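Complex shown without one protein chain; remaining protein chains in place.
Should a chain be cited, it is by its letter among A, B and C, assigned in written order, with residues numbered from 1 in that chain.
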Amino acid sequence: MLAVTIAGISMKTPVMTASGTFGFGPEYSDFVDLNTIGAIVVKGTTLAPRAGNSGCRIAETPAGMLNSIGLENPGSDEFLKATLPKLKKYDVPIIVNISGNTVEEYGKLAAKLSVNGVAGFELNISCPNVKEGGIAFGTVPQSAAAVVREVKKNTHLPVIAKLSPNVTDIVAMARAVEEAGADAISLINTLLGMAIDTKSWRPVLGNVVGGLSGPAVKPVALRMVWQVANAVNVPVIGMGGIMTALDAVEFLLAGASAVAVGTANFVNPYAAAEVAEGLCEYLKERGLSHVQKLVGQVNHNIG
Amino acid sequence: MLAVTIAGISMKTPVMTASGTFGFGPEYSDFVDLNTIGAIVVKGTTLAPRAGNSGCRIAETPAGMLNSIGLENPGSDEFLKATLPKLKKYDVPIIVNISGNTVEEYGKLAAKLSVNGVAGFELNISCPNVKEGGIAFGTVPQSAAAVVREVKKNTHLPVIAKLSPNVTDIVAMARAVEEAGADAISLINTLLGMAIDTKSWRPVLGNVVGGLSGPAVKPVALRMVWQVANAVNVPVIGMGGIMTALDAVEFLLAGASAVAVGTANFVNPYAAAEVAEGLCEYLKERGLSHVQKLVGQVNHNIG
Amino acid sequence: MPKTVVKASVLEHTLIGPQVRRLTFAAPILAQQALPGQFVHVKVTESIVPLLRRPISIADVNPDNGTLTLIYRIVGQGTSLLAEVKPGGQLDIMGPLGNGFSLETERPLLVGGGIGLAPMVYLAKSLCPRPITIIMGGRNKEEMYWQEIFQSLCRSIHITTDDGSLGRQGFTVDALSDMLSADTFDIVYACGPQPMLEGVARLATAKNIRCQVSLEDHMACGVGACLSCTCAATDGKRRKVCADGPVFWAEEVFS
Partner (left out) sequence: MPKTVVKASVLEHTLIGPQVRRLTFAAPILAQQALPGQFVHVKVTESIVPLLRRPISIADVNPDNGTLTLIYRIVGQGTSLLAEVKPGGQLDIMGPLGNGFSLETERPLLVGGGIGLAPMVYLAKSLCPRPITIIMGGRNKEEMYWQEIFQSLCRSIHITTDDGSLGRQGFTVDALSDMLSADTFDIVYACGPQPMLEGVARLATAKNIRCQVSLEDHMACGVGACLSCTCAATDGKRRKVCADGPVFWAEEVFS
């Protein structure tokens, strides 16, 4: 009753894990049977290795957290050589979250990583923690579309465009990536935020600003998922502050065809599994045969 | 040590109350001596009375709340006739938050309300809860600038432009209203959000979407205040999730010359007074002679 | 009577019905001032989650002991957390808020549905020793723990339950209709679900009996500042349930 197919990727449940919050998967295998997860979206990967940002990288905020990891990752070669072989023993779709400094880099990365064991790509055109360009792609519809087109040219695998919430018009962004050929749209990435230490008068994060995630952002995420799902035809993957199955239900009702659990993993390492189990119960209690019966069912006629 | 002058308005403290969260002031007079408040920004006022949105108008969210009041207010005539006379007995600057459906309406309102007892205007070009136009002004720099210019033409009183956080480039918005003649800039208004009732499958808010405020939004507000304060020369009034004096200190360090307490009033009706008292203590503990010594002092050189 | 916020010690906190608790706390200042029909605004934890206070009617007051009593149903996050507070614990209480019932009556009739019976307790006490008639409605027998509470306060008690497991099967409004024909009252007080209030108001108005209703709405500030709780009044203007109510004359809000 939970199986879904998103952008051609068959998943046992609509509950994925959000990029950057679940490592490559095995980090959580003591807690969650990875084979039961909808899909694992691995940490943002770049062509060359990246050391990430210096200084403090996380800060807690009311019901949320800021991060400025800065896309630390071992690079695509290492991913292919060391990481991917380890993931092959699991029966779970691996979606690689990719980031580039230029449109061409996204294409190159996609071509290089279009190998056996990779189920699809999530394009991180929205990471607020990289200087060279990441964020720009995510706030200008034309640039976002260009990235999607370039990646589509370079891979036969499904392509998911991940949108940044730091925009005036999320629907324009969504339409642009849909037209450019994105097979699905995931949102939201983090909201740009900041925290200041009132003792030292310094920003808490080494990078000054960082991305806000967790329950605090859920209302914004839900609103954007609702807006986008009502405007595009490709499936939407909803995320942002999902801690419980009921949070996931809200996203599904708003129009998401699948959801991703992010920050919640840090708090409750069983979160991804528990959200899926809770969804199952929710459906059973209501006599619903399939999770699809929830998707987009919010009744938003203004009474 | 707390007295400040913002846009020519002398305030005993830099702690104001945010529009829509403190009524007209007397609602809280059992708790707070209104004469000790920096300035009271009254509820958004329109030319004609407005009934506001129907259905449920508030929803609680993790460390925050959504509201979709929809600018219910008795209108400008009633404000002049019934409300303003009552406020005259207090020795506190009254700033009127005004909203219009057209650029001209903002001008008319300002002209009409430029009377004895009104210390200045805050232009609500950012309310997410009004259909006819409010939000559009707040997301397009040229429109925001047009509103500011029109109001400046129609009043000799100080004009504060209140910015919406629901934009890609808050700095562009701030620069536009500064160039148009705004005497100060206040931010942030609420983030557009949504909540869905998983029992009834209906949006919790009668208006479907609403504005997110409270501690949850503080990191976003602080980031925007920091960005704007570093980009403009007019004073910035910071708000968004301020609950305590230390929250206010963060905003001051980020570059705000004054702050406003909003949602916190609902939780702690003494909040406006306590934030001011706490600021005083903070300064004393550090041997600082004046609150001005904090403004913009965050040391953000990336180490 | 200035509104204030007190830190109150919880004295008693017991389950009195299915998911319903009675909470008594020490708050001498409030106990001196609180009127029947007023409510308090409760911060259920010190944490910022849940952020907002919860409005709860004042169900009883003991000015001698300086205590207030609330009766509430556990329905969500806030009331669940409230239910965990142990005797000896502290609560952050804001009040007294809103306007109470008019006590000008010789022959009052009280109508309460479900948890709407809570403010009726203090109202009944305040109306003593006048002869009080009450109609109380609930889903079933199990929810009629109210009977015990009102026994000593009212001259005559009429019960309706949805399933007929106690008293008359049906709604309070059905019972009211009969009673207004059988007896004479000079005021009807009502608290409960909105459809019930409208029904009561319609019947009372038809019989030309004064009627007060206690409304509910989602509230943030509780003092008239945020406009989250306003409703349309019959004069074309709007009223704040928290500050202008929660008790209204029926004709003010129902046409």
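In the analysis below, contacts are C-beta pairs under 8 Å (C-beta built on N, C-alpha and C of every residue); 3 or more make two chains touch, one makes a residue touch a chain.
Being a predicted model, the structure only gives us computed values, none of them experimental.
J.: Could you tell which one of C:6, C:49 or C:215 touches the chain left off the display?
T.: C:49
J.: Who touches the missing chain here, A:14, A:64 or A:158?
T.: A:64
J.: Can you work out which residue in A:43, A:202 or A:300 touches the chain that's missing from view?
T.: Residue touching the absent chain, from the options given: A:43.
J.: One chain isn't shown here. Among A:23, A:278 or A:296, which residue touches it?
T.: From the options A:23, A:278 or A:296, the contact with the absent chain belongs to A:23.
J.: Over the whole complex, note the residues of subunit A touching the chain we left out.
T.: Residues 20-23, 27-28, 30-31, 43, 51-52, 56-60, 62-65, 67, 69, 72, 214-215, 243, 263, 265-270 of subunit A touch the chain absent from view.
J.: List the residues of subunit C that touch the chain left out of this view.
T.: 45, 47-49
One rule holds in what follows: only the chains that are shown with their structure count from here on.
J.: Using CA atoms only, can you tell me which chain is the most central one in this structure?
T.: B
J.: Using mean CA coordinates as chain centres, what's the gap between subunit B and subunit C in Å?
T.: Computed value for the inter-centroid distance: 36 Å.
J.: Can you give the whole-Å distance between the Cα centres of subunit A and subunit B?
T.: About 33 Å separates the centre of subunit A from that of subunit B.
J.: Can you check how far apart subunit A and subunit C are, centre to centre, with Cα atoms defining each centre and the answer in Å?
T.: Chain centres of subunit A and subunit C, defined by C-alpha means, are spaced 47 Å apart.
J.: Please list all residues of subunit C that touch 2 or more other chains.
T.: 48-49
J.: At least two partner chains per residue is the criterion; list those residues in subunit B.
T.: Each of 62-64, 214-215 in subunit B touches at least two other chains.
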